[in-house]
Structure formats: structure tokens, C-alpha cells
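The structure follows.
One protein chain is absent from this view; the other protein chains keep their places.
By written order: A, B and C. Residues from 1 in each chain.
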Amino acid sequence: MGGTGSMRRGAALVPVMLLVGACSGVQSPLAPAGEQAADQLWLFQLMLWVCGILYLLVVGFLGLALVRVFRNTSRLAEPELAPADRTLDRSLLVWASIIIAGLTLLAGASFVVDRALAAAQAREALRVRVTAHQWWWRIAYRDPASGRWVETANELHLPAGRTARIELASADVIHSFWVPNVAGKMDVIPGRANAIDVTPHRLGWFRGQCAEFCGVQHAKMAFDVKVDTPAEFAAWLATQARSAAAPADPVAARGFQIVTQGQCAMCHVVRGTAAAGRPGPDLTHIASRRSIAAGILSMNRGNLQGWIAQPQALKPGTMMPAVTLEPGDADAVAHYLEQLK
Amino acid sequence: MQRYASFTFRAATSLVLPGVFALVACTKEGRTLGPEQPLTPPVGASDKRIGVFQNNLYQVSQGGRYFSWYGCAGCHGSTAPNSHDLAPDLAQHPRAFDAIYAMIADHPRVPVHYRDRIPTEQLWQITAYVRALPATKPELRRRQDLDEAGEPQGAQWAGPVR
Amino acid sequence: MSAGADGVELRRAELAEAWRDPPGLWGFLVTVDHKRLAARYIVTTMFLLFLAGLLAMDMRIQLSAPGLHRMGPQLYNESFSLHGSTMLFLVSVPVMEAMALWLVPLMLGQRNMAFPRLAAFSYWLYLGGALMLWVPHALDITPDLGWFEYPPLSGPGYAPGHRVDIWAQMITFTEVAALAASVNIIATILKLRPPGMTLARMPLFLWAMLIASLMTIFALPAIMLTTSMLIADRLVATHFFSPSGGGDVLLFQHLYWFFGHPEVYIIFIPAVGFVSSIVETFSRRPIFGYPAMVLSVLAIGVLAFGLWVHHMFAVGLPRLGNDFYTAASMTIALPAGVQIFCWIATIFSGRPRMATPLLWVVGFLVTFVIGGMSGIMTASAPLDLQLTDTYFVVAHFHYVLVGGAIFPLLGAFCYWYPKATGRLMSERLGVLAFALIVGGFNIGFFPMHVLGLWGMPRRVYTYPAEMGWGPLNMLATIGSTIAVIGGLVFVANALWSYWRGERAGADPWGGHTLEWLCPSPPPSYNFDSTPTVRSITPLWEPELLAYDGIATTKRELLVTSVMEAEPIYRQNSVGPSIWPLVAAVAVSILFVGSIFTPWALVWGALPIAITLSLWFWPTRERAKTGPLRKR
Partner (left out) sequence: MMNDRAEPRIIGDLSGLPESAQGPDHLVWWGNIGFMLIEGTGFALALGAYLFLASRSAHWPPPDDPLPGLMWSGILTIGLMLSEVPNLWVKRRAAAHDAGSVRIGVVIMTVIGLVLLVVRGFEIAVLVPSWNHDAYGSMVWLLLVLHTSHILTDCGDTFVQALWLYTHEIGDDQFADVEDNADYWTFVVVAWLPLYAVVYWLPRLA
């Protein structure tokens, strides 16, 4: 069943969507931007109806019983030892069959949606490699021009209307990849090659977050998701594939020198320079991203400087060490990084 | 602030034991996260700060991760081919903390000076890890390294374990 | 009675002498009286419940607004780990066993459990488990990886120190205690039933405890195995959970949830027993659909072992398997639904009268059924991929565990309080506490469903303001606060009523099970004679019959046959002993030692062997024949 079709059915079912109003909606299964999420929302709304009706039946019956309780005046009536239960016996059978009917419906619906999620497996898909680290996301695409894998971090771009196969791997512990607006979760497990197929169809910015407790900073392991038009996506990927821009001015040049010959280079890559450390996120186009530090700070000069000088204050326990620089140098580094578009 | 919260919280919840014990606060197991002051390299073998790193399991294990991240394990790791394992010779002739720190900071065999490349705090942690090596059972060290086998090492990264 | 009034007095004096505990502290340490042991069991669990509640409030305050700094990540992770581990391992399961320890012999018209010293051993070992978790916490060595600690995060590479070992060994403590208690409960229910109480005449509470205990026996070995493997990985470098060493981290999850899922039913099924007893008494009629109730409890007990994988839908197992476990998990809604119907039908068709215990049943029904519905949703593999590990799941299992187990427990507490203390709890305060707890709980936890659907993952110590989760989190904090206040009112009521409550006779509610036959509070020997049972509601029969002849001058129990409960023989029952406590200490030494060295398993076994031998030391005559005879 098609995502959009099921969305219409969903909207017809229940005005759950209104709920979204109150929250930002950039990280919510209730505001689908993808085929899979839409199918799951449809299933959720069906469940809400069936379970809601069953619940009302229970509460209604309980209400009837309680009316008798409060009508009963005698403080301690003689116990009824052999009550006549023929009607109740029959109603029990009815009740049981109602439950069975409801469960069959829901199990069937789950099966259908499960197949719908599986359907994407068959399609030719864009391959994206996502590697989870404590506490950030390494993301790699294959550059159509050169065929090389191009790395970025904490920002996932997806072309609308095309299925992407996210190949998940963990460098350390178990994490879980989750972009609720697009699709459900898939755990990222050391020693297992998991993958999840997502088919986004609504353009815009969304947010993903690690959903399996992965240590001290589990709470601050998020990433941005941008659903582009195919053209935008191609352009973006082409930019990402390029090496880093050379420093444009003397200040940037000073920053360039510190970044590539100083402590940053131990962990970070700036493609086309001497900075080739793999442990940390790729910085080649950091300025083109929307946020830094795994989606916790918006990308701007002040945040860059703060993050470099006192990461432990912003994200206690992060593996990013505090780097002490002269005020001038700190400016230069931030200035240079800002040019890495 | 966080420390304060944590203290009042413990005072409230750990009625099991008299608060005196809370003061012991086991430096061995302790984990202090949050903003910190810049560090200077150790001064002499009896620098008071040595204990803070050497006696704390969390600091030592952090040192272990950087030990492999910065490629030390490439030559000195338990699983490295023809590895110059540090544990045996450190066991034979132990070195003072500051001596090992200096040896790492100005490593003779590498082109770069780690002193300029690795933040001081991490050098402290790596030193603590290296000094702990002789006391670590080889099989346990191997087991830890296998757990961390999927992590990048310097400019090399075989990719995650699949 | 035939012997006449003074005969009765004499008989009671003899029994009191035979079942007497030594006075004072020594008596406290050596007693094997199931009622005293159960009482301290319950008090301990309630104290830990209070501590876990403090932790919960602390976390709720931290989450009440976005970006708060009063708690850092480390402290928050420690808090939810301690909260979850305490509630699951040190409160929910033990409190149910404690209630059974107190109730089962009374409901059977017996004078003690089948294995009195084993019951004492269970308590002392359980206490060791509680200390195992909370003493290190006072020393700032707190487990910080949640109530299930998945490797490799809990493995040697990523969890330095002993925090994980402490957690794992705390579990071993409590599980050994729980297993011992379960064997004791099963043997008691099967072999110590009063004459005439065939299986078909067993009160539903006994059925529930029998099945819950059987489930315990099949479920708990899984977690003892897996936590032992984890400790071995960390201590002696085994490779069970290291992918690069040929192990598999999913092995831990499979074994853990093979225990973890039945666990929630091990907590819930005793609650079914509580609810049934209360409903019957206050509806003034036998439960509607007794066979259906027994069968559905059995069905739940069996099904519970067939659906652990629904905790692992997101790990990427084959889809076909997921569909199977979806169906299996949903199936359990059928027996649960049948039970719900039977309870309401009983109230509906009886001559009901309202009192706090029944009020708690109402609270249980309206709350627990919501948890059941969200359970159906999380049971669906494709939908669970969106719901799992979010606040929706946090809401779900609090509705199931608090609504499904704690509310019935509080009802049971009000219901049997007069039997245990001889005084009734205040109805006025009881209603107030009920309103605050049930109201506050729903205000506090219902919004969490929505938070989950708005994308809030569980186990985060803070969240950005832009997400818009702030207001509902504030509401959740307010609701939880109200519930906690209600809890304090409940405790105050229990304390006040203990000294000031209205006097209760043997049977204030007009119950029909045998515990209402003996005086309130019951004497050390529980019953003068051995009551017999001719129906499922013995005390509602026009006349109660009993047997004489079980010794009054020494501790003796009547053992009957498993199916028909026909008298077989008179079992001599052991008296007070210090050795269960000493043995528990010896076992604790081994458990604690094994965190630091594997050799503890060797040298630690010796004191255990010695103490156990002293525990079972023969009291009979020395031999007159053979090489070792008394010369």
C-alpha cells in the first residue's frame, strides 16, 4: 500500500495529526515525511480505534457494575453461593470473540504493514553508510563521479521519492538509528550488518536521534536529516565530494595551520590537507552543515569557539577534548572552519 | 551545581550507610565529568595530580581508548603484529609517571611531537594507562582490545567489525 | 469443641509453647515464623520502594523543563539504573513472594510453610541483594547502564570498574532468594493443602502463586546464566559477548529477555490473585467463571515464554519471526481480557459493597487496561519500530507494572491489613490516598504516551527546548508529585491505624477463605485445629468442619496428596535456627568475593558447606550400632 494513500486513510481515521501541532514535529512519527513512517502511522491510528473501542466497552461494563455497588445499601449482604450466570456465560463468549476479532484484524494489519516495509528491499536503492560512534554519526555516500566513498558526519541528506538503503554499523557499542518522520528504528549492533530502507517523500529538515542507550552522552547523539529534491541532492553530494577550500585570507591561513598541524589533526580529516585523523568527524565541509557536536549546537562562529574551548561543559563526557588556544588563534581556527563550506 | 545536586541526592537516597562513607567517594571508581581547567604536564615523579589519574579506573580506560585512537596500539597493542609490547619491560624496570609522560610527549621514533598534537589531559590519561599495563592480565587486555576492535586508529581504520 | 472451653485454653497454651520464638533480638534473628519473615520482607521492599520513588522524583524534576543542569548525564544514568534495578529486582518480585509467604499457609489452614528455614534463608539472601546494590551506591559506585545492561557497553572494554559487576551480582542474590522462595511456595501449595481442598477448590490466589512460582523456576535461571557470563567476560576474559572473539552480543539479549518477559507476568499474576480475592469478598459471591480464570492464568504462564523476542524487534531479526512473535504477543490479550470480564461480571452479578480494597480494584482496572492496550500496540513489530525505546514504552510499562501490580498490591494491603494487625485502616484516609495516587499517576504518566509519539527517546537526561517537549514533561512531573504525596498519605494511614485503627475481629470483611478463620492477628500457630474444605468458599458454608490430632505439643504439619488433598502423614516441622542467617552470610561472601577473583568460587564454597551442614545437623539420637556408635 502506498505511503500517500495510507496517509489519506490515516487522516480519515483520526485527527491524531492535530496532536503534532504542540510539538516541533521535526522528530515525530505523527508527522510522516516518508513512505514507511506513513504506513506505520496508519497502523497506529487503526490500533488507536480498535483499542479505544475495546477500552470503552470495558469501562462501560465496569460503570454498570459500579452503579450496582453504590445502589447497594446493605452493609454486608448474605453471600450468594449459587448465582445464576447463564447470561453472563454467553456474554463472556461474545466478549472473547470480540477480542479475537479485534486481535485478528490488528495482527493482519501488522502483517500487511510489515510487508509494505519489506517491499522497499526489492527496489534499486541509494546506498548510504552510517557508522555510529560514541556519541556521533559517521555518514558516507558513494560519489557517482569518482566512485569513491565520501564522508561527512551528523547530517544525512536524502533525495525525495527514492529509496535509500542505510547500511548501519557500529564502531563501539550498540546504538539505534531513528528518524521517526521517515521510518522506524534499526539497532546498530557491533558484529552485525544491519540495514534499513527508507523512502522519504516530503521535502524539509528533520531530526534523528540515537534510540538505544549507548553510554554517558546517549542524550546528545542526534543528527540532522534533510530531504532534498534529486537535483539539490546531486548538487550537495558534488560539493561534499570536493576537497576542502584553501584558506581565503591570512587569518584563515593561521587557522588552517593550527587545524592541520595542531591537535585537531589527530582525530579529524580535512580532505586535501595534512589533517587525516580518523577517530573524529570529518571537517572538510563542516561549515556547510546545520549544526555541530552531533546536533546539539547550531553551526556558528561562537558555538565553534565554545565547543573547541570547553566541550566538556556543553556535552559532559564527550570524547572531544578541550583544546586550549590563544584568543587570537581561537578566532583564526573558527574563522577558518567557517570557510569550510 | 551538579556535584551539589548529586550530594544532596545521595544524602537523601543512601540512608543505607552513614554519610561518612560518602566522603570516601572511592576515587578509584569516581567519574567527574564537566568543565575543567587546562592542565600542565606533571612536575617530577611525586606530582600530587598523578594519583587523580593513576588511581582512577575511568581515567585509565579513557587513556586506553586514546592509546589505540592515536595509533600507539599499532606498534604497542596486544593484537598488533610484531608488537613492541610495553608491559614486559615496564614490569622489569618500572618508570616514574613523569618519565613515561615525557617519553610519550616527545616520542623518539615518530616524526611529530605528541606534546603539540595530543591535549595535555589525554597525555595524562595515556600515561596512566601505559603505567597500568604491567598490572593488567594479558588475556584481559586482549579481551578489552577485542571489544574496541571496531574503533579507528590514527589515520588507519579497517572499518567496524561486521 | 468437644474438650470444652478450658480444654481449648489448654490446647492453645500447648500450641503457643510449641511454636514460640525465643524473646528479643535473638528471636528476631532465628525465627522461622512465616508471618514474621513475611512482615520484614514487606517492610524492606516498601522502604526500597520509597528510595526508588525519591530517585524517580529527582529525575522528574530534572526533566520538568528543557536543558536543566541540576543533574549531569552520569548522575542521571545512575539514577534511572538504580530506580529500574531496585523496582524490578528488589521490590516488585520480592514483595509478591513476601505476600505469598504470609498468606499461603493461612489460606491453607496450616501452621507454617513447607520449608520454614528456607523461607528465612530467602529473606536474608534478599536483604544481602538489597545491600549489594545500595551500600556501593552510598560509596558512589553505582551501576549506570540501566536495568538491562547490554554488552559491549557493559563489557570489559567500555565499563571499567565494578559498577556492572555489582549490578550483575545483586541480581544473583535476589534470584537465588526468589528461586528458593518459589520452591517453598510450590511445595507448600501442592502438599500442605487442608483435607478436601482439591486442586479444583483452590482459591485463585493459590493458583496464581503456584503458576507464578513455576514461571519463576523456568525464567530465572536464564538471567543468572547471562549475568554470570557477563561477569566471566569481565573478570576472566571469556568471549561470550565479544563479536571479534567469536561471541555475539545478541546472545545476552536473548537470554535476558527469555527471563525479562516472563518476569513481568511473574509480577502481574500474583496481582490477579489479589484482585480475585478482593472482588469475591466484596461482591459477596464466588468468582464468576472460576475455570476460565484458572485456564487464563495458565495460558498467560505458558504464552509468556513464547514472546521474549518482542523486546528485540529493532535488532534486525528475520521478518517472518517478527510476525510470529507479533501474533504470539497479541494472543496474550485474550486470557487477560477474559480475566477482566470475569472480575467485572462478578461485581456486576453479586451483591457488591464498596470499600477501599474494591476501590483499588477499580483503579487497577481503569489503569491496567490502558497498559494492556498500549501493550498490543508495542506487540506489533512494524509499529514497535517507532514506539520502542521512546517515552511511549516508559508510559506503557509503568501502566502495566504500577497499574497492574502495585495498585492491586495496595488493595491487598488494605484488605489483609486487619488480619495482620487486628485493626482496620481508616477508610477516609484510604480514599484520599487512593484518589491522590491513581489520579496523580494518570496525570503523570499518560502524557508520556504523547511524548513518545512526539519523538522523545527514553533514558535522556535532558532535551533541547526546540523539541517542544517541555510542557508535557512539566505536567508529568506535577502528576508524579501528586502520586508521591498520595503514597505518603497511604503510609501515614497504615502507621496511624496500627495504633489507633478500629478493632477488627477475625473476619471484618466477611471473606470466605480460611485465613479469616483464625484470630487477627494470627497466633504463632495460626490455627487451633486442621480445618477441612468442602467447597471453594469454605467460610460461607453453614458449618465448618475440622480435624484434630496434629500435635499440639510439638511443631507438626499435615501433609496431603497433590490432587485430592487426602491426608497422608504428619510432617515434623523444624523450629527456630540461626543457621539460615549464617548460611546467607556465607553465600554473600562468595557472591561479593567472586566480583574480585574467580577463586572466591573455590574458597567461598567451604564456609557454605560448613554452615549448611550445621543447618541440617541431625537432632535425633546418636547411633547405637556401627563403628561410629555412641560408646
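Heads up, the rule we're going with is that contacts are C-beta pairs under 8 Å (C-beta built on N, C-alpha and C of every residue); 3 or more make two chains touch, one makes a residue touch a chain.
Note that the structure is predicted; figures quoted are calculated from it, not measured.
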Determine which one of C:K191, C:H261 or C:R555 touches the chain that has been left out. C:K191
Of C:A299, C:V559 or C:A600, which sits in contact with the chain we cannot see? C:V559
Consider the whole complex, including the chain that is not shown, and state which of C:P23, C:P291 or C:G626 touches that chain. C:G626
Under the stated touch rule, tell me which residues of subunit C contact the chain that is not displayed. 1-2, 8, 114-115, 118, 179, 182-184, 186-187, 190-192, 217-218, 220-222, 224-225, 229, 232, 236-240, 242, 245-248, 251, 254-255, 258, 505-508, 510, 516-517, 528-532, 539, 543-551, 557-559, 561-562, 567-572, 609, 613, 616, 618, 620-629
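Simple rule for what comes next: only the chains that are shown with their structure count from here on.
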Please work out the Cα centroid separation of subunit A and subunit C, and write it as a whole number of Å. 37
Subunit B-subunit C separation of Cα centroids, rounded to whole Å: 43
Among the residues of subunit B, which are close enough to touch at least two other chains? 33-34, 148, 150, 161
When you check subunit A against every other chain, which residues touch at least two of them? 172, 190-192, 216, 316-317
Of all residues in subunit A, which touch subunit B in the complex? 131, 133, 169-172, 190-193, 216, 261-263, 265-267, 276-279, 310, 312-313, 316-317, 319, 321-324
Which residues of subunit C touch subunit B in the complex? 51, 54-55, 58, 69-75, 79, 82, 131, 134-135, 137-141, 152, 155-158, 160-163, 233, 236-237, 239, 242-245
Going by the contact rule at the top, pick out the subunit B residues touching subunit C in the complex. 1-2, 5-6, 9-10, 12-17, 19, 21-22, 24-26, 28-31, 33-34, 57-58, 60-61, 137, 139-140, 142-150, 161
